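Below is one structure, written out as structure tokens, with a few remarks after it.
With one protein chain withheld, the remaining protein chains of the complex are depicted in position.
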Amino acid sequence: MIKLIDVVKDYKGDIRALDNVSLEVTKGEFVFIVGPSGSGKSTFLKLVTKEEDPTSGDVFVAGKNLGSLPRWRVPYLRRNVGCVFQDFKLLPNKTVFENVAFGLEVIGRPRSVVQRQVPQILELVGLGEKLDRFPDELSGGEQQRVSVARAFVNRPLILVADEPTGNLDPATSVGIMRLLDRINKTGTTVVMATHDHAIVDSMRRRVLQLEHGKVVRDQSRGIYGVGT
Amino acid sequence: MIKLIDVVKDYKGDIRALDNVSLEVTKGEFVFIVGPSGSGKSTFLKLVTKEEDPTSGDVFVAGKNLGSLPRWRVPYLRRNVGCVFQDFKLLPNKTVFENVAFGLEVIGRPRSVVQRQVPQILELVGLGEKLDRFPDELSGGEQQRVSVARAFVNRPLILVADEPTGNLDPATSVGIMRLLDRINKTGTTVVMATHDHAIVDSMRRRVLQLEHGKVVRDQSRGIYGVGT
Amino acid sequence: MRLKYFFSETVQNLRRNLLMTIAAVSTVAISLLLLGGVQVLGIMVNRMTTDWEAKVEVNVFLLQDATENETQALQTEVSKMTEVEDVTYVSSREAFLEFSADYPELATGLTDSDLPASLRIKLADANEAEEVADRIEGAPGVDEVRFGGDIIKRLLQVNALLRTVTLAMSVILMIAAAGLIANTIRLAIYARRDEIGIMKLVGATNWFIRIPFMLEGLFAALVGAAVAVVVVLGGNWLLLSRLPEAFPFLAPVLDFSSGELLTVAGLLVGVGGLVGLAGSSLALRRFLEV
Partner (left out) sequence: MRLKYFFSETVQNLRRNLLMTIAAVSTVAISLLLLGGVQVLGIMVNRMTTDWEAKVEVNVFLLQDATENETQALQTEVSKMTEVEDVTYVSSREAFLEFSADYPELATGLTDSDLPASLRIKLADANEAEEVADRIEGAPGVDEVRFGGDIIKRLLQVNALLRTVTLAMSVILMIAAAGLIANTIRLAIYARRDEIGIMKLVGATNWFIRIPFMLEGLFAALVGAAVAVVVVLGGNWLLLSRLPEAFPFLAPVLDFSSGELLTVAGLLVGVGGLVGLAGSSLALRRFLEV
């Protein structure tokens, strides 16, 4: 589903964020990306959504080489790759409902579907009563949950989540993880960057550990950290 | 140092974020605020920095009633209350160095002091080599650490931190907590909202637990959660 | 379905970004108002210069002893010229009456026949006065041909100058208005650059993002244009249609046909709408590359 071959990513100013990364994530997998702050987790996820392009090497998503994907196809790629952003990226001028609905409107779902599915999904993340709020009228954790809801409202093939529980208390985090697990069980590939010890240790899924842009551990049914 | 008397905070639309909260934090204390997402932790911290005003009740900070503080005095209050914001609030057009320096320039520190102290403090949070980056060229955790550095660069009386480790890996979190502890030892009052189980449990400081805007637990040398 | 989405999206954004909507509408209104004002001025100048030029005439003074035949032949020949609009015969007597009305003191020493009969020629285009005069010069029965000479040349020059100036002004204002409107739209879109980036990351195609922005730009521009049109027409009605009372000689200059006013209104709406659409589309370009 996701395949990186010898990927190097340098940001301008010779900052190496990913250093010769090769890995493969197969369909239906659930992968945790762990590693210290600044080790390249978000960069890896950004390559998958083509928010960034690799400096060298190839990235394949859903069988397509993103390097040769024409510009106009990128939106269609992104509809298949739901993304929970580390900084949420909610539209400030839209309500919670409209933010989540946007993910469906983009793919041309009829209004009736939007009207039915959006409240459902918001109920699932515990925001059933905050449909009409604007993002700046929500707490940090609530914003994060809107971002989660938007990422999988259109049932993408791949779900990419960048610390989706960073602003959530343990109880709510567990709820969100259950949700991700359920989504994963329906066949969606889930790649999640996280710092949450407890979650990784309790789920026992594949763990990819990054350090200074290199994959230093790739363990199925792994735990958060060995040395940490 | 911080005193709330019968404080109620309603946001527009009759959303009760804090419900009759009375509490006192004395000088030099280290207090954790815990509670589920949306329970009012950030709202409490915003009252202390006068980012929000209470709907009713009184808030005292450093002996002053914020309700009767004239508008022009607010900046001077904020210089005594360093704040790590949940969403970082870095100035996008300033480099890491300039963002942190801003906290000193605001209080009129001479350039020589700025030139000396800023790199020092950035070194402490592990960003000694990223002085000239702009915030959007940093990872989430790095941005968070810039926010932390800015909050205490001018040695405030009170340090208010809203989930300052939410985007950090455990190892880096421990480093930040050591820093906060050291600052606390020099007499600074620290109030920190957090979801981090491990940190609260290991530090054993006073814990204030909020739920639906009410203080449901106030325990010295507490742990993160009882029921969670 | 899609249309409905785009429409409600546009309305919502206009409402939720009220400050920007107001800024954009007022900038468009002010810019187009200036353009409209110059346009009206241009029509007035055109009108005025045309009016002046219509008064240019070629006077053909006939010989005292010109025969009636000669006069007749000359008159028909002249009236056949394409440049000539109208020819009037002024007899000696008529000339004397006119002169004595203008200079009563001097007329006492003169008689009817002291002044020559003449043909007065009105031209289709004042610029051809000299040419027509040259052609008639020396025809049988003709004593002298006068067409105002330097004075006319000067008048024509002034007219040409006035027209050039107003044309230059309206071109400059057209460019200026377009620049100002485009600038404002650019800033309004810049203020929302983050939003555009987010939409792209969520899988929106460029057109899906662009259309509501373009409709917003179009709407703001059209409302601004409408305001400008109302002010121009209202100002015209209030001021210009009342000025002739005080300045009767201005009446012909100021009497705009509704056709002319519609043209100005159309220009304003056209420029506004076009710049609104194109401006937002162009301004979006750089932010769509995510």
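By written order: A, B and C. Residues from 1 in each chain.
Criterion: a contact is a pair of C-beta atoms (placed from the backbone, for glycine too) under 8 Å apart; a residue touches a chain by one contact, two chains touch by 3 or more.
Everything numeric in this text was worked out from a predicted model, so none of it was measured.
> Taking the complete complex into account, tell me which visible chains touch the one left out.
B, C
> From the list C:R120, C:R154 or C:R242, pick the residue that touches the absent chain.
Answer from the full complex: C:R154 touches the omitted chain.
> Specify the residue from the set C:V145, C:A188 or C:L218 that touches the hidden chain.
Answering carefully, the residue with contact to the hidden chain is C:A188.
> Of B:D19, B:D58 or B:E105, which one is in contact with the hidden chain?
Only one of B:D19, B:D58 or B:E105 touches the chain omitted from view, namely B:E105.
> Could I get the residues of subunit C that touch the absent chain, sorted low to high?
19-20, 23, 26-27, 30-31, 33-34, 37, 99, 105-106, 109-110, 114-116, 154, 157-158, 161, 169, 172-173, 176, 179-180, 183-184, 186-188, 190-191, 243, 246-247, 249-250
> At which residues does subunit B meet the chain that is not included here?
Touching the missing chain: residues 49, 51, 72, 74-79, 83, 85, 89-93, 102-103, 105-108, 110-111, 150.
Basically, only the chains that are shown with their structure count from here on.
> Going by average Cα coordinates, which chain is farthest removed from subunit B?
It is C whose centre lies farthest from that of subunit B.
> So which chain ends up in the middle if you average the CA atoms?
So the chain sitting closest to the middle is A.
> Mind checking the centre-to-centre distance between subunit B and subunit C? Centres are C-alpha means, answer in whole Å.
Whole-Å distance between the two chain centres: 66.
> If you average the Cα atoms of subunit A and of subunit C to get two centres, how far apart are those centres in Å?
Inter-chain centre distance comes to 62 Å.
> Give the residues of subunit C that touch two or more other chains, as numbers and ranges in rising order.
Within subunit C, no residue contacts more than one other chain.
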